[in-house]
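So, chain A:
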Amino acid sequence: MRNKGALSKIALAVLLASTASPALAQGGANNITIVLPEQPSNLEPCGSILTDVGQVLSQNITEPLTVIDPKDGTPQPKLATKWERVNDTTWRFHLRDGVKFQDGKEFNAEAVAFTLKRMTGGAFTCNNLAKFGSAKLSVTPVDKLTVDIKTEKPEPILPALLSVAMMVSPATPADKAVNDPVGTGPYKLNTFTPQTVVLDRFDGYWGKTPDIAKATYVWRGESSLRAAMVQTGEAQLTPTIAIQDATNPKTDFSYLNSETTAIRIDTEQPPLNDVRVRKALNLAIDWQGMAELFGTDVLRASQMVVPGINGHNPDLKPWGYDPDQAAKLLAEAKADGVPVGTTIKLIGRNGIYPNGNEGLEAMMTMWEAVGFDIDLTMLDVADWTRYLQKPFPQERGPNLLQIMHDNNKGDAAFTVPIFYHSSGQYATFSDPKVDTLIGEALNATDTGRTKAFQEIFSEVHDRIAVDIPMFHMIGYTRVGESLDWRPNLTTNSEIPLAEIRLKK
Partner candidate 1 sequence: MTVIPTDLKAAQKPSGREPGKARVLLGYLVHDKLALISAIYLLILIFAAIFGPMLVGDMATKLGLRQRNMAPFSLEQGWLYVLGADTLGRSILARLVVGAQNTLGIAAAAVVTSMLIGGALGLIAGYSNRWYSQVILRLADIIMSFPSLLLALIVLYTLGPSIPNLIIVLAITRIPIYLRTTRAEVLELRERMFVSAAKAMGAGSLRIVLSHIAPLVAPTLITIAAIDFASVILAESALSFLGLGIQPPQFTWGAMVATGRGYLANAWWVAFWPGLAILLTTLSLNLLSSWARTVADPQQRWRLQTLRRAPR
Partner candidate 2 sequence: MTGPILEVRGLTVDFLSDRDPVRAVSAVDFHVSHAETLCILGESGSGKSVSTSAIMGLIDTPPGDIVAGRMFFEGRDLATMTEEERRDINGRKIAMIFQDPLAYLNPVHSIGRQIAEVFETHGVASGADAKRRVVDLLRRVGIPDPENRVDQYPHQFSGGQRQRVMIAMAIALQPSVIIADEPTTALDVSVQAQILDLLRDLQAEYGMALILITHDLEVAASMADRVMVMKGGQIVEEGEARTVFTRPQHEYTQKLLSALPHADDTDRHRRSATVAGEPILKVENIVKRYTMSTGLFGAAKHVHAVNDISFQVNRGETVGIVGESGSGKSSVARILLRLNEPTSGRALYKGDDIFRMNERELLKLRRKMQMVFQDPYGSMNPRMDVRSIISEPLRIHRDILPKAQWNDRVVELLELVGLKAEHANRHIHQFSGGQRQRIAIARALASDPELIVCDEAVSALDVSIQAQVIDLLADLRTRLGLSYIFITHDLPIVRHFADRIIVMKQGEIVEQGTTQALFANPQHSYTRSLLNATPHPKWETGAASQLSVRVS
């Protein structure tokens, strides 16, 4: 009896739902649905550097003072119109006038001070703060639309750093993370449920009124499903699909996604402490064949930052495929008593990037072909991170670690110190010369800075062969035919709705 009751109730619920199904109804041509690969964990503006949060939040609900130009990595005005360095440790920012938060509050120097204090307050975990490293900020409003930001140490790239500081309304609770962010962006949050996030156009926006009136975000884990949803018109855009799903040239666009894949070599552990062995590792891989796996559009990488980032060295040539040379180097090392026969652990991370597992399997086979003894282990993020970061596990033995690095912040300073300085979080080696070079580069500005970083990259690649850079990765998006939009280097971290135009 009770079963019958439950059944009829559910049937009724289904019926009701079918008559009033708002979720996917396309109310008008300027409403769009975007299908993301994962559910946004939350909508805390302080977590906008996380892809899942940023792709909804950044440039839509919240805006920072500056944005990075993907072409050359330079900071451009957003909520700040211009800025200058007052002295070594102080920058002065001039704020845009007439900007209002979505709750009606005014955007001014106090708001900037509030936002930065909220970020650094420590009452909750602010992910974006990670980009600042150990930099300590103090904010002094000069007048209504001017602020001074002081750092303890000289910070030549502070304007670029501030591109991750999402300005929030002073009405936002300062002591806890929120799921109902209020910013200055062109869209305001309508609803956030376990099924969807809905954004509505914000009428009081300071800039140009965007085309899209309403954006609904949904999420599906399967790439083929996301592709299918755009194909069938259930959605208009998906920022990431797998290479094998990018089959329709009319809707599918590739873009260099600022991610660089590599294998980090644990240079302290024999036989990996021998440069010949490290070079052999680089030479043993059929890079062209590997490229097949990640899409023919991927760029063979010679360094950990993509072209367009300040400090990228365009003259650096990646290692080629030369298994004979690899075998020879290995033989030489062996002759010198290097224990090349030692089993080397190849550590991968599940789901690190599409076809990542297959890639490792292929590389393992190729390395074994030239005479290495490789033992492949796939780890979950938490375990993998133990190998990635200092302090490394005690009994780790010789190991190769699958890594991916994403620098979309315009400057090699977000890459070089952690990887190559002896005190770097990920660094497995210490080289006094490289340390000195890094120290110089970090304090340099303009072309001097660029040159300095370029030298470091060539040093670690050609001389030390410290790691095995693989590819600058390509992302694929599928964009419905009704939209006029192209992905770019920043698509991984933001999808500005305002830039999406409707085809007439």
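Candidate entries met the following condition: all candidates are chains of the complex that A comes from, given by their letters.
In the analysis below, a residue touches a chain if its C-beta (ideal position, glycine included) is under 8 Å from a C-beta of that chain, and two chains touch if they have at least 3 such contacts; residues count from 1.
Since the structure is predicted, the reported quantities are computational estimates derived from the model, not experimental observations.
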Task: Candidate from this complex that touches chain A, chosen among 1 or 2 - done: 1
- [ ] Spell out the part of chain A that touches candidate 1 in their complex, as residue ranges.
- [x] 222-224, 227-228, 242, 244-245, 247, 286, 289-290, 292-293, 348, 350-351, 354-355, 357-358, 360-362, 364-366, 376-380, 382-383
